[in-house]
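Only one protein chain is missing; all other protein chains are in place.
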Amino acid sequence: MSRMHPFARAGLLALAALCGFVLVGAASPGTWLLDTLTGLFAAGLLVMSLHLLIGYTGLISFGHAAYYASGGYIFGMVLQTPAFVAACGAWSVPLATLLAVCGTGLFALLVGSICARLSEIYFAFLTLAFQMLFVSIIQGLVQYTGGDQGLTGGIPRPAFLGLDLVQARDRYAFSAFLFVAGVLAVRLITLSSFGASLRMVRDNERRAAFLGVNTYAVKVLAFTAAGSIASLGGVVLAVFTSAAYPEWAGWSVSGEAIFMIMLGGLHSFWGPLVGVVAMRVINDVTLLYTTHTELAKGLAILFVVLVLKRGILDWLTDWRKARRKSPSTKEQRHAAP
Amino acid sequence: MLRLEHLVKRFGGLTATDDVSLTFPAGSLSAIIGPNGAGKTTLFNQITGHLVPTSGKIRLEGQDITGLRPAAIVRKGIGRAFQIASIFPSMTVRESLAAAVTAHRRAAFGLASAFPRRDVAGRTEELLHLLGMEGVADRLSSEISHGDQKLLDVGLALALEPKVLLLDEPAAGMGPEERWQMMATVQRLWKSANMTLIFIEHDIELVFRTAEVIHVLRYGAVLASGTPDEIRGHPEVIEAYLGRETEEEPA
Partner (left out) sequence: MLDLDALLNCFSATSCLVTQASTGVIIGMLLFLVASGVTLIFGVLHVVNFAHGAFYMIGAYTAWSAYGATGSYYLAVLAGALSAAVIGVLFERLAISRVYRENLLMQLLVCYAFVLVADDAVKMIWGAEYLAMGIPAEFRVPPYRFAGGVVPPFYVFLVATSLAVAVACLLLIRYSRFGKIVRASAQNATMVSVLGIRVPVYFAALFGLGCALAGMAGALAAPVRSMTPGMGLSILIDSFIVTVIGGMGSIPGALLAAVMLGVTRSFGSLGFPLFVDGAMFIMMVAILVFRPQGLLGEKALR
């Protein structure tokens, strides 16, 4: 396996994952598992695309949810246009997805090219400002977006390629596909030469510039890619809820995304997905006893930040490394009184 | 190769570079020395474009590069290694060098193939061999010794195949053994890459044993230039470093 080209390896893993998801979907009796996984897929896309920015480029964006929501809105609005569905027929859903990604990509390109000129805190604030501006616009253009209520009336989802998105299983399979595709895209980027440039910019932007890298272009491109991939998450949500809501672009969505990345671990590729699952577990377990999920989440964050000082996967990796380095000292420690 | 013509740099009332004219022939190995505050790093900063000279010209192969932005000067072929190693902590030695080579080959935005590209990987192995860093190639840059980090810093600059390489105190912060190894490596790199090398150093013995030509700066002006033997016995140079009984060294 290790002799294989990294891209091929990633592609194979993606294929295997997709098959696995589909099998699980086919075998699952009720819809609870499918719905839960779909929710995790959407969050996973949001979080992995943000990871490209925070983990790999060192860019902290507070307003990533805007691109997530934008994907859902473009998808929904396009499909709610009768002329579009009439023209595209069976290709409506795939084309709408493509439009959502491209439209969001353009949006991200625009915002990114403005924000990337600034440094840390100001970059973060500006991305937040744009996100809130986006929300304001959505809420203001009531005629097109449904304003506060969101896109109501359902989103037409003409069947395509044998998939009827009204059926839970088909919807789930489509979401799984988008999820695997999105994560694969992030993986390929991190494995490529561009991925090395991202890491250079993260570690030492000044030196990267000295080596002739156009760090501004790197940042803008990373931002655009991240936004585009996040939009797939919005599409998953839109398909799932048959709607789109301004809350998807809210500050708490962005904040939770950042937290999920930190919870899982910044320093590995899979960390953020671990964070998504962990967050869901915390949420669901808390709900068994009390409605105060916010309190539980808050305490969990404080624990991770102040005690572990790094994400779960990172902590596990460090722990395993430490064990491997000095098994003898551990025994000594146990032996000593 | 590189010529400084009547370079002057003033910061308000302070003259950091005082009418400096120096020539660095192609393929030469020169050192710039001088007491603290003599303006050595300021001179480097003007050559690499981080400071714009108040007046005077800098010519690379005859071409005027005065006042060009740092990125442009890098492209013209002037590389620099830093006093405090400026490296990529989370990347391994091999990855860092490969990234630099990738940037040099204008493939920094490549998405079509995995990193490092085949041709980049080949060149990276060459660099590792040249630097003598095969042993630490797969260690994280943050985890190698200080001396190795400085060497990596030089390696990153080398990856750009510069015509002129500026080394800012290559042996700084190293123990006695390490310094000599470093300078031996510097000489080896210089010979094999056939480039013009200029370095700033404080350790005089190191300079005398390594450099072909030595330029001494004092209070921003050139005090003396010559071969190590000529400089060794130069009375003004000795005075500049040791000073007279009542004089205080500039900070």
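We just call them A and B in the order they show up, numbering each chain from 1.
Definition applied: a residue touches a chain if its C-beta (ideal position, glycine included) is under 8 Å from a C-beta of that chain, and two chains touch if they have at least 3 such contacts.
These figures come from a predicted structure and were not determined experimentally.
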For the chain omitted from this view, which of the shown chains does it touch?
A
Among A:Thr31, A:Thr81 or A:Gln139, single out the residue that touches the unshown chain.
A:Gln139
Hidden partner chain, touching residue among A:Phe21, A:Phe130 or A:Phe210
A:Phe130
Residue numbers in subunit A that touch the chain omitted from display:
54, 60, 62, 114, 117-122, 124-126, 128-130, 132-133, 135-137, 139-140, 142, 147, 251, 255, 258-259, 262, 292, 294-295, 297-299, 301-302, 304-306
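The working rule: only the chains that are shown with their structure count from here on.
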Whole-Å gap between the CA centroids of subunit A and subunit B:
44
Of subunit B, residues touching subunit A in the complex:
70-71, 74-75, 80, 86-91, 95, 98-100, 102-104, 107-117, 120, 156, 159-160
Quick one: in the complex, what on subunit A touches subunit B?
5-7, 188-189, 191-197, 199-200, 202-204, 206-214, 217-218, 221, 267
